[in-house]
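The complex appears here minus one protein chain, its other protein chains still in place.
Our next item is subunit A:
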Amino acid sequence: MSENLTSGLGRRRFLLSSLGIGAGAALTACTSNAPAGGPPAASAPVAGGAGANSEPGEQVTIGFSAPAADHGWIAAIANNAQAQADQYPDVTFSPVNPTNDIAQQIAAVQTLINQRVNALVILPNDGSQLTSVGRQAMEAGIPVINLDRIFDSPLAYRTWIGGDNYGMGVSAGNYIGQRLRDAGVANPVIGEIAGIDNLPLTQQRSQGFADALQTYGFAVGPRQAADFTAQGGQRVTANLLQAAPQLDAVWNHDDDQGIGVLAAIQQAGRSEFFMVGGAGSANAMRAIQEDNTVLKATVTYSPSMASSAVSVARLVAQGRGLSDFAEREVPASITLASATITKENVGEYLPLGFES
């Protein structure tokens, strides 16, 4: 009797544990993200070389430090820098482990300084807090290419290259203003879904947007900040759509959170307005191309700037200038323009889109 009981228990345990192991094996098989026979992932954008500057020069080592990716945009920054460096036979690319910790990034840059690299490309976690280490590099004779988030002092970088947040807002405002004026809409309701309000970049984008709309005599109506995530975009938009029963246009600052924004719009069954995105992800561009959602345009803040930064770092390290400029040196500051991508020109920009 008791033997029966124990053997029954043993069988039950055996069945349970084999079930557990089987489930574990099946789950492990589910972690792959390799597309099965799908289209290959888009290649990273690289700056093509032409003229004398494309000729191999002296061998240089370029150090690279950026935050750890928690967003498609940052992931694209690192990929693009690597892809650009791979283009040059005369460049040794030396990236350090990405981190979101200020102290660790300072330590990483100091390691690169000690390695005596020929040029540094730095996208700081926080421009102010990495200014001193940028100065250290410059004082050690290593030119620093400051990518996007700007240092406090020009002494800390040789060249700054980055996007134009204010200009991004202006581009979005101009597109929306022009389109509404062409349609003859009087007193339009224009919504805005921002990123994180504490960030200067969000404030600049919103300022540019408001200023551009003002030139058309329009103003921003309902405005809410999400948090650059799909979840935040969905939550804020679902509520905002209830706040505004009738909208004419919406600007969403970020295409990554835009996935959630579009989901909320679809779930609410709304289509009386058009939407403009921001940053320029491949997803958003495909949606614009297919033209079956409210998303009609996006204004770029392209991570292709990392490709350009590596290209500029090489020229600076080799003592060359930009070929179409009269000056012999690379400029001290390069602000990239924010392009407006619509259905008409999306084909040209699709290779620059980043996978979110």
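As a convention for this text, a contact is a pair of C-beta atoms (placed from the backbone, for glycine too) under 8 Å apart; a residue touches a chain by one contact, two chains touch by 3 or more; residues count from 1.
To be clear about the criterion, contacts and distances are computed from a predicted model.
The chain not displayed here is annotated in its UniProt record as "ABC transporter permease", chosen from "Rieske (2Fe-2S) protein", "Acyl-CoA dehydrogenase", "ABC transporter permease" or "ABC transmembrane type-2 domain-containing protein".
In the complete complex, the hidden chain is touched by one of A:Ala263, A:Leu322 or A:Leu336, namely A:Ala263. Interface note: of A:Ile113, A:Val236 or A:Leu352, the residue touching the hidden chain in the full complex is A:Val236. Touch with the chain that is not drawn comes from one residue among A:Arg181, A:Arg223 or A:Arg320, which is A:Arg223.
Although one chain is not displayed, subunit A still touches it through residues 23-24, 27, 29-36, 38, 69-72, 75, 197, 221-225, 227, 229-231, 233-236, 238-243, 245, 256, 259-260, 262-263, 266-268, 283, 355-356.
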